[in-house]
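Only a single protein chain was left out; the remaining protein chains are all shown in position.
And then subunit A:
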């Protein structure tokens, strides 16, 4: 019975006592392997250390733990819990036992009742045995019970009776046997009850659950060891002075006695120790458990991050007696986390940058669009305005009275001003949008200075001395964008003249060492000196000085801003668009230089710009003298190229023939006198009514496009200023001089006369052969008519293939080539022609698919030795396209639509 009960109890314990079932039972078995129990003698020092510590740790455990358990809340709760568990278990066992007892009692009662019945029966039987049958029939259940009972309690014990059946002796004997059995049964039951009671008593009196508890504790410990075996965890308990009382460390590097009784600070040195100490103290003070990550940087174990959990420990009187401390090494996790954070941060930054970029792109696009819009608008304004100015100029050539003429002059000059403003805006937007490309051309700085001064002097209306001073070391030939440099110089000079009423205005050129800002701007400089070597570049400083009204200090910062003038007063008094200096500055910076200004009120200003130039190639240098002597042959003024000083004294009625108008708000009479008059609507032939009018107002465009820049050679010649290439400026200037002198009675030289003289001249010499390659009927027609007026004839080819065929079969002096054509475009055709000139055969052309048979007819061996001038005609006037033309071997280009002016200039340049 006891045995049975115990199994039951165990079973019940498993079911009910959830907590204890958590502890694996077999953990205890692994204990011998556990490091805590290692007791083997140490082979080497390492094991020894470990063992030592383990033992000592155990010692500490044994010594301190009970203390702790007894003195701290945590300890007592644990014990209480264990006791409670045990009590619960015992209660349960008692309950079970009681139940069992109840059942047994019931059974006994039943048995007794049955006994009684049986006795009664038997008594009755004795008296009336005939009734046995009835009883036998009805006592089936009883018998079964009896048998069962007998099975269980007595076994199959037969009652054996010696007497003869159904005699008195028999019944007596039987009754006696039954009585004995009953007695034995009663006795057994009494013993059982006794035993039961005894058992109950022992159960209840089993007051000390030490064994049970010890087992539980062992299991808990075993489990803990099992779990903590390899965990990178340090646990400890420190008293309220933060001295270690207990420490568990899986990977100890210090001996136990090095740690116990000491504080962190006493044990380690290095980063994080103080922090952890402070943290522990804080927890101790606040009395609230908390966690923190602390990175240690100690000599002992290097750089490691620990997640530390610290909780205060109270004694039963709720006084703090120390802290429990648990640390887990999370260096890897922290590192990973930091990496993640960094990645996330990077990601965010990248995203932010992306959106920022998108925004910037958007803004830039908007700005570009706005600028484009401004440019387009300016352009759109320019065309009708040129219509107005043009018509006004046409009007000025008609008969007008004085007052009308005055009004008209005002009208024209205002129109000119607006045109100038718009041109400036276009220039500026070109620079800003990066469309403006610089072109590298050889030029002579001395000549540029001289020309600028001459030009200024020509339109000078004040008593000013203009001077130019060029230092000897300034190279004779340099490479740069002469057009832009001229533009800057002209602008600065005209500015200087505008604000100077007496004294002098001048330009000073000198070579300077590479300035400091240049190194930052190398890329710009690179852009300028495209293929130049660094050592061949030279920095030239150009001062434009005057003795004018000067600029007040406070106005200097906004001087280079768009639409700004020194003051509103000045704007009223001197006019101007306020764009000039902004353009200058932008141009200078575009070329990789710097524009600065110094000024003193009433004493004058000096604008200084520093620019890098490439010194013309070395062979040019060595040949310089030759070239120079060559020049002598051609030039009436050889001194120009080396002369370092020019002066233009204020002579009224200037005699300088080689100058042009200064752009600005000056009245520009020359506009009305452009050298290419035109009959607006041609009258009936020979009728007196035909009115000759000027081709007014379109001069700027043509000058801009043909002046140079696009065609370096012409620019060069233009700079030379000799008669070979009569510049328009000289013409317009002379006419401007003329106009000031005989304004009212001027006569327009008939273009027809010009042309005729030219034609005559040409006819005396050999009539040049020209080939026009053009597919557009209208263009051919117009060109034909122009050529006729200029006195030339030409052949026509409709596309590149026809052009090549024509060139192959006949020799030409000049080819005008449309760029955009069907079949074979102008660029390709030019390339093929150039390749023919170089190789003497048309292989390249054949390769390109041009008909061979036609080309086999080679008779141009003479021609192939010379370079055939090919001039492109292109609708695209942007600089890029000109580069493309040059790159494909073209000599120059005319932008479409072709005008008489452009054509004339071009033909003059190439047919002499």
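The rule is short, and it goes like this: contacts are C-beta pairs under 8 Å (C-beta built on N, C-alpha and C of every residue); 3 or more make two chains touch, one makes a residue touch a chain; residues count from 1.
In the analysis below, contacts and distances are computed from a predicted model.
Think of the chain that is not pictured: of "NADPH oxidase 4", "Dynein regulatory complex subunit 3", "Histidine-containing phosphotransfer protein" or "Mitochondrial intermembrane space import and assembly protein 40", UniProt labels it "Histidine-containing phosphotransfer protein".
Contact with the chain not shown here comes from a single listed residue; of A:391, A:411, A:511 or A:911, that residue is A:391. Only one residue in the set A:168, A:210 or A:778 touches the chain that does not appear here, and it is A:778. Residue A:789 is the one among A:396, A:547, A:789 or A:835 that touches the chain not shown. Summary of contacts with the chain left out: across A:94, A:200 or A:898, the touching residue is A:898. One chain of the complex is left out; on subunit A, the residues touching it are 380, 383-384, 386-388, 390-391, 394, 676, 678-687, 689, 691, 695, 697-698, 701, 751-752, 775-779, 781-782, 785-786, 788-789, 818, 820, 822, 875, 896-900.
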